[in-house]
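As you look at this complex, bear in mind that one protein chain is not there, while each of the others sits in place.
A and B label the chains in the order they appear, each numbered from 1.
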Amino acid sequence: MTANAAPLLRLDHVGKRFGGLQAVHNLSFDINEGEILGLIGPNGAGKSTLFNLINGVFPPNDGRIFFSGIDITGQPPYQVARHGLARTHQIVQPLTNMTVLANCTVGACFGRENLPLHRARQIALEAVKIAGLDDRREMLALQLTIAGKKRLELARALAARPKLLLLDEVLAGLNPTEVEHMIGVIRRIRDSGVTILMIEHLMQAIMSLSDRVVVLNFGEKLAEGRPAEVATHPQVIEAYLGDPKLAAELEGHA
Amino acid sequence: MVRRPFFWIIALVIAVFAALPAIGNNVEMRESLVLACVYITLASNLNLMLGYAGYINFGSIVFFGLGGYICVWLVYAHNWPLLPSLLAAGFGVSALALIFGLGILRLRGHFFALATIGIVEGVQAFAENFSPWGGSSGIYISPAVFKPFGGAAEALWVIYFAMVAVMGASLYLSYGIKSSKFGLGLLAIGQNEDAAAILGVPTPFYKALVYCISAFLPAITGGLYFFKSAFIQPSDAFDLTLSTEAIVICMLGGQGTVTGVALGAFLYEELRGYLLTSPTFADFQLTIAGVLLLIIVLFFPSGLMGFIYSRFPRTQKVLE
Partner (left out) sequence: MLGFIASIIDGVLVGLVYGLAAMGLTLIWGVMDVINLTHGAMIVAGMMLLYLLASALGLSPYLILAPSLIGGFFAGIALYWIAIHRMTGRPPLMSLLSTFAVNLVLVGVGTAVWGTALFNVEVSVPGFSLGRYTFPGPHILAAVLAAVIAVGLYFFLHHTRTGKAMRAVANNREASELVGIPTTRLLAISVGVGVALATVSGTLIGTLFPYTILSGDSYELKGFIVTVLGGFGNPIGALVGGVALGVLEGAVTPFVPVSWTLVIEFALFVIVLIAFPGGIFTRRRGGL
């Protein structure tokens, strides 16, 4: 990484407490334009909390967050979205009684480009196609299967034409064929110029997709680096020993 | 919008409302349609909150009552002519709604609904104590105010046409918002407010704006209604029953639809008129409204339009 290229997203000593629980502590890392950064860590490590901090669901207690050089700390989600930051949810959040296309139109309308309705509809159509929901675009969101809803999350986020896409376990709950398809979609999205920060439990997928990986444990950064480096990091192995299956997966990838 | 058939359906409804009683000078029909206009106006504007943004407002009557009070008071105490009084009512109440809205719209779901009940009761208690508005005995205006219209009979017709115009404006407003980006944002809020905000919908601003907009036309219709009766008092102006009825109407017709709510208002008004004149049912108006609401909520949550859409799917292309 050259020193003069400003990072797309910079976390600067970010911290968040819930009552007595320190969910995220003194966390700093950068995401560079065009990369896929994987975020891993055991359950409860603070990964989803971090997403919520980045896109403004709640403000951090300490530290600052910069996006494209702009300080977005404490901005509400709808402002963060305008800067070009879109996300998917681990627990899907469809607009249930609206069609797939309408869901995506909302994303396009109120996303980075703040498009008028008719223009937004075209963008939404493209996003629906990329996510592979073309045949279901007139269905109500609530009629979709879980895999369909995951795709909808992705399509809706894409329709916002974000600079940075936060993916929260988009592969969880999908069968192997669906996972393979989704990995292809994610690669294509990156190739189209979108930077991606993703949380994933499927080690195999994240290790092959990510350019770099950040490991969280108890809200703190445990390690950061290329997948191969991280997987051999002794502390990472130790943190995952509580989860032997994941540790085995990590070792397998080293 | 002008090219869509629904635009002309609304125009047709307005024309029929204006023409039917005027042909043959049918005063009795006009008085029944006055109430239909009030119900359609109130329910359509409530629908912007309830059906689009998904917020239950038990206080829609406050807009109507306050509009009535401001208008009647300006005519009575300051000798203002009707038109500026109406505009003052509309803009005044909208401004108040914006101020209230910025506060109470921070509340979600249940809490918003409760706060709106608090506002009705608070405003009514205020009006009962506010001496410039005549306290609990209210304000009478002298029939002399009808003179500029060429007499009381003529004035009543002018007011009726104005009310039809306000009703028409309400329908166009509902339709216009529904087919706009603003409307899309509101519907998203109604489905899942958190998700909407994350998608970039400026939720606090949109909610305050729709609350403010939904106050304007009901306030004007309130002004017209109480000017027409030449009398206003707190128990009429802030009758929680009318708020209730507006909610029943939205559910009956199908919340979030323009046609359904208008149709529901019309049917409800006709039913109510029939019940009130029938000796057996006159006392049971509320009970029947309650049973109706319960049946709809339990078994037909998408209301009349849900039924029509599922039976005649093609109507979805024409009706909104």
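List of remarks:
The definition used in the following text is that contacts are C-beta pairs under 8 Å (C-beta built on N, C-alpha and C of every residue); 3 or more make two chains touch, one makes a residue touch a chain.
The model shown is predicted, which means the values in this text are computed figures rather than measured ones.
Considering the entire complex, the omitted chain makes contact with B.
Only one of the listed residues, B:L42, B:L66, B:A115 or B:L319, touches the absent chain: B:A115. Check B:F126, B:Y274 or B:F307 against the missing chain and you find that the one touching it is B:F126.
For chain B, the residues in touch with the chain missing from this view are 54, 56, 103-104, 106-111, 113-115, 117-119, 121-122, 125-126, 128-129, 244, 247, 251, 283-291, 293-294, 297-298, 301.
In the analysis below, only the chains that are shown with their structure count from here on.
For chain A in complex with chain B, the touching residues are 55, 57, 76-79, 81-82, 86-87, 89, 93-98, 102, 105-107, 109-111, 114, 116-117, 120, 156, 160. Those residues of chain B lying in contact with chain A across their complex are 180-181, 184-185, 187-188, 191-192, 194-204.
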